[in-house]
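Presenting chain A:
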Amino acid sequence: MLEVLELFDRPAVLHSIYLIGSLILFFIGLYGLLAKRHLLKIFVSIEIMELAVYLILIAIATTPGETAPILSDGFTAFTSMSDPIPQALTLTAIVIGVAVTALGTSMAIQYHRLTGKVSVGEMTELKD
Partner candidate 1 sequence: MTLHFTPVWFIAVPLLLAFLAPLWVRWRLLMPVLFSAQVALFVLALSWLPTVRIAPILETIVIAPPLGIHLHLDAIALLLVALFSFAGAIVSAFIWLDNGAAHLRERPAFILMLLLIAGSNGMVLTGDIFNLYVFIEIVGVSAYALAAIRRDKTALEAGLKYVIVGSVAAIFILFAIVLLYLQTGQLNIAALAQAFGNMPAQMQLLIGLLMLIGLSIKAELFPFNFWVPDIYRGSDPEITALYSGVLVKAFLFVLFHLTFILLADPTVARNWLMALGAITMIVAELVALRQNDLRRMLAYSSLGQVGLITLALAFASEATTAGALFHMVNHTLIKVLLFLLAALMLRQYASLKLTDVHGLSRTMPLAAGLFVLGALAVLGLPPFSGFISKLWILKGFADVQTFWPVALILTAALIEAGYYFRWIRVFYAPTDALPMAKIEGEKTLNYAPLLVIAGLLIVLGVAPFLLEDWLQQAAQALLGREALLNAVLGVQP
Partner candidate 2 sequence: MAHYIIDALAMLGMSYVMGFLFYGFYRQFNARVQRRWGPSVFQNFFDNMKFLFKTETIIHGPMFFFGPMIIFAGAVTTVLFVPYLKDSNWLQGFSHSGNLILIIYLLVVGPLGNALAVGSSGNPFGVMGVTRGLTRLMGLEVPFLLGLALVMVQHETASVHAIMAAQTDFAHWNLMTNPIAFIVMILPFMASQHASPFDVVGAPVEVYAGPRVEFSGRLLGVLMTQNMMMTVAKLVLIADLFLGGATTIWALIAKTFALFLLTAAVSTSFPRLRTEQTVDFFWKIPLGLGVIGVIATVWFPWS
Partner candidate 3 sequence: MYHHEHCEGFQCEQQQLEASLAQSGSELGALDRLMAWFRQRSLFVLAYGTGCGAIEMRPLMTSRFDAERFGIIGAATPRQADVLVISGYLAIKTLKRVIRSYEQMQAPKYVIGLGSCTINGGMYWDSYNTIKQLDHYIPVDMYVNGCMPRPEALIEGFVALQQRIAAGTPSGFERYRANIDWYKANQRRVLGDNMPPDYTYDWYHAGGVA
């Protein structure tokens, strides 16, 4: 039993699990993006895909046992600390993603107010 748990501690296994999970998440998002008609659902799907990508980054860049990359409490060297860059990147990306999603949803709401439509398929105003 323990061996099984230890198995999970091994980075390769752990990374695989994270990777598979993220990819499943990614494909869920992709499915939603391609199959759902509702505008908000589409934005949700996009957000899910984005999150999946972040997850991959965070998960793969971190190995079990590493500590948070904070220099305090007597830690003076970057030993056995996780790589700080992915986390910084992810934070930035999340901010951007939020901005995009916010913009998109606000547009969608306004569009709904103006036209009463919520479906992507009904957006045919621009077609000649």
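The candidates came about this way: all candidates are chains of the complex that A comes from, given by their letters.
By our rule, contacts are C-beta pairs under 8 Å (C-beta built on N, C-alpha and C of every residue); 3 or more make two chains touch, one makes a residue touch a chain; residues count from 1.
Being a predicted model, the structure only gives us computed values, none of them experimental.
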Chain A: touching candidate in this complex (1, 2 or 3): 1
Task: Enumerate the contact residues on chain A facing candidate 1 in the complex.
output: 33, 39, 42-43, 46, 49-50, 53, 56-57, 60-61, 83, 85-86, 89, 92-93, 96-97, 99-101, 103-104, 107-108, 110-111, 114-115, 120, 123, 125-128
